[in-house]
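What follows is a single structure, written as structure tokens, with notes after it.
Complex shown without one protein chain; remaining protein chains in place.
Should a chain be cited, it is by its letter among A and B, assigned in written order, with residues numbered from 1 in that chain.
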Amino acid sequence: MSVNALGPYEFAPRDAVKNFHGNILVNFCWDRHVLIAAPFAVALSPGMTLRQAITNVIVPSIAFHPDAAKIDWNTVTWEKDHKAWQPDLDKSLAENKVGHKDYLVFITPNLQGLNGAGL
Amino acid sequence: MDMKASKKKLGIKERYAHMTRGLGWEPTYQPTEAVFPYDKYEGIKIHDWDKWVDPFRLTMDAYWKYQGEKDRKLYAVIEAFAQNNGHLNITDARYLSAIKLFWQGVSPLENYVVQGFARAGRHFRGEASRVACQMQAVDELRHYQTQTHSISNYNKYYNGFHSQRHMWDRVWYLSVPKSFGEDALTSGPFEFLIAISFSFEYVLTNLLFVPFMSGAAYNGDMSTVTFGFSAQSDESRHMTLGIEAIKFLLEQDPANVPIVQGWIDKWFWRGSKVLALVGMMMDYMLPKRVMSWKEAWEIYAEENGGALFRDLARYGIRPPKGWADACEAKNHISHQVWLLFYEYGGAAAFHTWSPTNEELDWLSAKYPETFDKYYRPRLEFLRDKHARGERVYQGTLPTLCTTCQIPLCFTEPGDPTKISHRETVHKDEKYVFCSDHCQEIFGNEPEKFVQSWLPVNQIYQGNCFKPDVDPTAPDFDPLKAVLEYFNYNLGRDNGEFEGSEDQQNFAKWRGQAVNN
Partner (left out) sequence: MSKVFIIVQANEEARPIIEALVKDNLHAVVQESPAMVRIEAEGSLTLNRNTVEELTGQPFDIQQLHVNLISISGHIDEEDDYLTVAWNN
């Protein structure tokens, strides 16, 4: 469907990648750890490795969660586009085919969240 | 010739007929279609505009009389409140945060509705509908003005009230009501009417004004309760018009039914998301609470809205698509939104805090199925951290829903530890959503929502700094620069309530009110 309008109604998307000064916007959600109130949206260089993104941005942002220090990033499993996804942490975002505004979920099955209740 | 004056006054129905019928005219030097260009393209068919009747049959003369009386009463209270330091009678300075959020996020919406009804009143062909829209535009202007006059008294003493108009166009959480209002304002006049008069006013505003304003009374805020109920007396008229408008559209032509149903689906869901902010105000920001968000939802949405949709079933209208999910969310949204604001408390222009034990117990009792399991442990954990001197302030920006613009803090229906997210690719561009319904709203009008001004994304694009800021400077702090762009007084408007200037001033002034 499309907008019902009297005349032509077409606009450029406001968040096109060209507006991000060479970066892409990437969303990160820690699965079953809702003490982290919302997933993060971060602007990253596509040449940065996934491990650098994790170390520089994600680790400090989730550090207050008691499970955060226990994460073994090498055994974390991932989802992208609602499907299982196996990135190489030491390859760049571009090489891992992480696109602009992708939504990445990292899953730590051995860590059950606050009270073991997924919080 | 002498006219013999009739002895009997006109009855209410005759008066209404005289004051709303036969006021229009056929244009002679322009075609009618050119005078009314906007009331056809949405596909709504109107065969007889005279079938529009205001059930209250309010005419302009009576309108001015009763509105004048309401204002005289209200301004007497505002004067007395100001003269007698009424602000010191509120229960607790934490209460002020609720009023700040109302002032920052709800009052400007009133102003948008003025514009919308002024436009609808211009563009409908039927005279009675135009009179009704005109009254409503004036009502909403009155609401904006009376809220300004009432709340300006708080601005003399407390932080966070100072830059409403500036913040409205910039601050991340205010983009939620702002984008809601702009979506309605940029719709056709009939969609606007269903969005505001029906879905928002009829189905949802009782939740905003009735229990919340009763809560204001309970917390000693005479000024807010008076403007709130004065506004709500107009709202009850608007609700009546909302139900009249929908009956009118549905009875005019069967082809209108599916169009109206689509708007109900969209605007019920959009309204329920905006009201998540009110849920948080009711459950967390009122030091004394009248009822929980869940109870208010049950009375005003489920019971009253349920009665309404049973009534509309005879036209072939069903409850909105998001109904079941919105009802399930009554157990969660107030807690999820409060926790979001607590963690992002450094970036909000009101204070957040940890609830007391009594307040936690109250929430446990009101939300027996969800609070102890999903929310109390989080609140207690954050409180303990704060007590150890490690108040949590999240500094990494959250993912926003492209439609409702709320950070993705909501969970899957029936799965309260799984953050809900949806994605759509439209013309090679990806868009993220919080729910099936926000995704569907986008899917119906992608050309509209690709324009969403999402604050987080705008910050990363570099559009949220003051003009003289140098983002390449070695000591550049982007978060601080954004908050300065919002016009926050850093450390006074934002952050934790405990130790805040508002808390200290209120305690000091109240102390002066009871001691020499």
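Note that contacts are C-beta pairs under 8 Å (C-beta built on N, C-alpha and C of every residue); 3 or more make two chains touch, one makes a residue touch a chain.
Remember, predicted model here, so these are calculated numbers, not experimental data.
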item	value
Omitted chain - touching chains that are shown	B
From B:Leu23, B:Met60, B:Ala255 or B:Ala307, residue that would touch the chain that is not displayed	B:Ala307
Residue in contact with the excluded chain [from B:Ile243, B:Ile317, B:Leu363 or B:Leu454]	B:Ile243
Per the touch definition above, residue among B:Phe229, B:Tyr284 or B:Tyr431 touching the missing chain	B:Phe229
Option from B:Ile12, B:Ala324 or B:Leu490 whose C-beta touches the chain left out	B:Ile12
Which of B:Met19, B:Ile44, B:Leu58 or B:Ile406 contacts the chain that the document leaves out	B:Leu58
Missing-chain contacts mapped onto chain B	11-13, 55-58, 62, 66, 69-70, 73, 206, 209-211, 213-215, 217-218, 225, 229, 232-233, 235-237, 239-240, 243, 290, 303-304, 306-308, 310-311, 313-314
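The rule we apply is simple: only the chains that are shown with their structure count from here on.
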item	value
Centre-of-Cα separation between chain B and chain A, whole angstrom	31
In the complex with chain A, residue positions of chain B that touch it	37-38, 41-43, 188, 336, 339-340, 342-344, 373-374, 377-378, 381, 385, 390, 392, 394-400, 407-409, 411, 416-419, 421, 423, 427, 429-432, 443-448, 450-454, 456-457, 460-462
Complex contact set, residues of chain A against chain B	1-6, 9-16, 19-21, 23, 25, 27, 29, 31-32, 34-43, 57, 60-61, 64, 66, 81-82, 99-103, 113-115, 117-119
